[in-house]
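Heads up, one of the protein chains got dropped from this complex, but the rest are sitting where they should.
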Amino acid sequence: MTTGNTPPAVRLEGITKRFGDVVANDHVDFTLEAGSIHALLGENGSGKTTLMSVLYGLYDQDEGEIYIDGEPQTFDTPRDAMDAGVGMIHQHFQLVEPMTVLQNVILGHEPVTNDFGFVDEEAAREEIEAISTRYGFEVGDHLDVPIRDLDLGTRQRVEIVKSLYRGAEILVLDEPTAVLTPQEVDRLMEVMEDLRADGRSLIFISHKLDEALTIADDITVLRGGTAVGTVPASETTEQELAQMMVGREVLFDRKPRETTPGAPILEVDGLRVTGDRGLEKVSEVELSVREGEIFGIAGVQGNGQTELIEALTGLRTPDSGAVRFGGEEITEMTRRDRTEAGIAYIPEDRHTEGLVMEYDLVRNGLLGNQTIAPFVKNGFIDWEVVRDHTEEIIDEFDVQPPDADNKASSLSGGNQQKFIVGREIGHDPAVLIASHPTRGVDIGSIEFIHNRLIELRDQGLAIVVVSSKLEEIQKLSDRIAVMYEGEFIDTVDPNAVTEEEIGLLMAGQRLDETDAAETDSGVQT
Amino acid sequence: MSASTSVLEYTQHRRVRLAGLAVAVLAVLGAVATAVFDVPLDRIFTPGYVARSMELAAPITLAAIGGLYAEKSGVFNIGLEGFMIFGAFFAAAATYFVGTGGAVHAWIGIGMSVLLTTMLTVLFAVLLIRYKADQIVAGLGVWFIGLGLVPFTAAIIWGSRNSPRMPGVGRVTVPGASEIPYLGRIVFDQSPLVWLTILIVIGSWVFLYRTRYGYWIQAAGDNPEALDTAGIDVNRVRYAAVIFSGAMAGLGGAVLLAHSSSFVGTGQTMVDGRGWLGIVAYLFGNYNPVGAAAAALLFGGVDMLQGQLQTLDIDASPKLLGLLPYVVVIVVLTGWGKTRVPSSVGEPYESEE
Partner (left out) sequence: MMDRVAGRMLEATVLERLGIALASITTAILVGLLAVTASGYNPVLFLNNLIVGSIGSERVLARTLRLSTFFVLTGVAVAIAFRAGVFNIGVQGQFIVGGICCTMSILWAAPLLPNGTVGGIVLMLLGTVAAAIGGGLYGALPGVLKAYADANEIITTIMLNFIAIGVVSWLITNPFRAEGATNVRTESLPDNVGLPPIVFGDSGFSVIGLALTLVLVAVVAVVMTRTRSGYDMVTSGYQASAAVYSGVDAKRTIVTTMTFSGAVAGIASALYVIMFQGNFIEPASIHTYGYDAIAVSLLAANNPVGVIPAGLLFGGLNSSGSYIQTYSDVPVQLIDGIVGLVIVFVAAPELFRMAAKRTGLGGDDE
């Protein structure tokens, strides 16, 4: 795809970017050949997004040069990058939710009818429709719909249209598949191929090896802010890439278990829960978790997992159905009472829920334990006891740096998460509900947390794990329920299914009725 | 299309129900008045009453429009009340120095007031945007400064916190048309400042929903990063919106003065909570200039009601009747709390961390 004369679409030379003492990019070189797809692989925090933000003019590099089509460039603002033909599809969509698709696409580049800045909607409409038709996007059909009424896949296509509208020849897609269903991922891959066929050059940021291998021409791996290497996709394997990413062999294997689960302890019948927007998010869910069992809940985000967990932990009241704990109904019990009864909870978002970022670890050690003796007696807090307990957690869970007086915000994600896990299992709960327990956590901490969870299970703890990472669910779970549009579409044995089969379930297709499901799959909203 | 969307939106949600509630409250009050005090309603809702209500609503409307522009762009200008105090005072002082002879002087006062309040708001905007001051606290500070420095300066100029008598701008009476029953007094025998206010309402609606700059203001408040990555300087948009909000609040204060006979600087000053009513008006109107104006008219009408009842010799304490607008605000906010606030209000924006 490269001819001798065409300069590369993008060449980054020795890019270095520091934030205070942290070096996010350390002399990174990167070359995107014209008319190709180049995958940028790396763990969270490896510096992928920083590198691309430098390319897009969001950050000024401390050292290094940017060349676009062979010409040196200085990008002070995204506007400069855009003018040079660089477009970026951010991981968090840069869309204004109450505004319409049309308004979002033309934002900042509005065609106007006169000097007063009146927007020429007709001109905009025609141009967007032309782009949509060219790539077969359905975006053209809902130009006047506010973004907040669109699903994530469509929003992403709006972002792509926005970049194309601005004349982007080089497109950077930052983890575009993270929020999509497998079907939407396939659709995105087709779009990317069409764009490449049309002569555009694409950078695809991901930490998913298989996707990179499928779509990319070349793959560059970043680790700890440096470029570990660039390989043609046709000449590498998943195992090799994984090794480059983490620096050592990673085993995705399950260890066989030696203990057997006991009696059911957490049971749910006919649960219906309404979400924030008044829509039913959980419909008729039944589940039963046994002592000494890890029950995994897989599914694409937004299919009701959050609301189900909130109903289990007491943060949201179900519309109907029952939650039972050790045989007793607790449907109406508050979060606080459930904590006291022995239901511990590792929340989905450690920054907003699991920790108070401005508190030191001692004060965070009390979070969730405010009613539990010996920390609190007669409403008075015994800070000495809390401090001792906090120091035990730090010690046992290898929280670095080991200082209880540090603010939570000063810890790395992995250490924050280890602290939360330690705190939540600190007083022998009977049930642990863990929502995305290793999201955004480094590999070392992931292994540590996984091993602890398995240990606790073997000691008889009942654990519910929700995760969007399939390999995590497969590695940990004794049983996997797949959630789709508020229901458990199936509950499977992790030893008896493949990742592909779970992927199909996550997309709403039942394994035993694939034919019937095909007619359903048209109704994707 | 975007216009029809917003109009559609406007009628869909709880707004209509609440406007209905507000009308119902007024109807009940009217019924009570009729039954208890034996007052014929047509003697309350006279054309003069409606016209005067519009006069009272004009300053609130102007403050509300300024406030909604600022908040849509992501800055909560809670200092509206303070800027209105400055606006009223600047108008009085400017008129006092150029001469209190007639309407021309009043107009000069209004112009000077807008100019001076705008300059003051520039300082405020720099503090909020460049120095990332806490918007709520700084806004409260502006109110207190207004309550302190304005009477202080007034006392130095006039030897009293109140000014001598000031000229008004009078009414524009269209010959012939003003004789039309009922509407004549309201439409064709009206303060020019009411007309100016109506023009500003329409203009600010068009600007917000029809021009690129309106798009930018909305994006700056809801997803500043999206605007930034589209290559527009978020803080410039915010500066413009905040400075405009100060100018409008200043104009609102000046209009208030022009509709009164003199500047009053005692107690809560003559502004007396109208800036706060402005904030509630745009929340009630869901950040739409037209909705905000309608809400302001409701407040103006309630405010006027006490005067109207008094002229009818109804035996109710003026002190308690004067509290009606505040009670209405609480009722409105309670039934109306769920206004969708732009999601990035209150957060300073920096493009590079």
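The letters A and B name the chains in turn, as written, and every chain counts its residues from 1.
In this section, contacts are C-beta pairs under 8 Å (C-beta built on N, C-alpha and C of every residue); 3 or more make two chains touch, one makes a residue touch a chain.
Since this is a predicted model, take the numbers as computed values, not measurements.
Considering the complete complex, the chain that is not shown touches A, B.
Considering the full assembly, B:78 is the residue among B:54, B:78, B:249 or B:309 that touches the omitted chain. Among A:347, A:429, A:486 or A:508, only A:347 touches the chain left out of the display. Across B:122, B:172, B:196 or B:333, the single residue that touches the chain missing here is B:333.
Within the complete assembly, residues 314-315, 334-336, 339, 345, 347, 349, 352-359, 363, 366-368, 370-371, 376, 379-381, 383 of chain A touch the chain that is not shown. The chain not shown here touches chain B at positions 76, 78, 82, 127, 131-138, 140-153, 155-156, 161, 267-268, 273, 276, 279-280, 283, 317, 319-320, 322-323, 326-327, 329-330, 333-338, 341, 345-347.
Everything that follows uses one rule, which is that only the chains that are shown with their structure count from here on.
Here chain B touches chain A in the complex through residues 1-2, 5, 210-213, 215-216, 218-219, 222-223, 225-232, 340, 343, 351-353, going by the rule given at the top.
Chain A makes touch with chain B in their complex at residues 19, 56, 58-60, 77-79, 82, 88, 90, 92, 94-100, 102-104, 106-110, 112, 116-119, 121, 143-144, 146.
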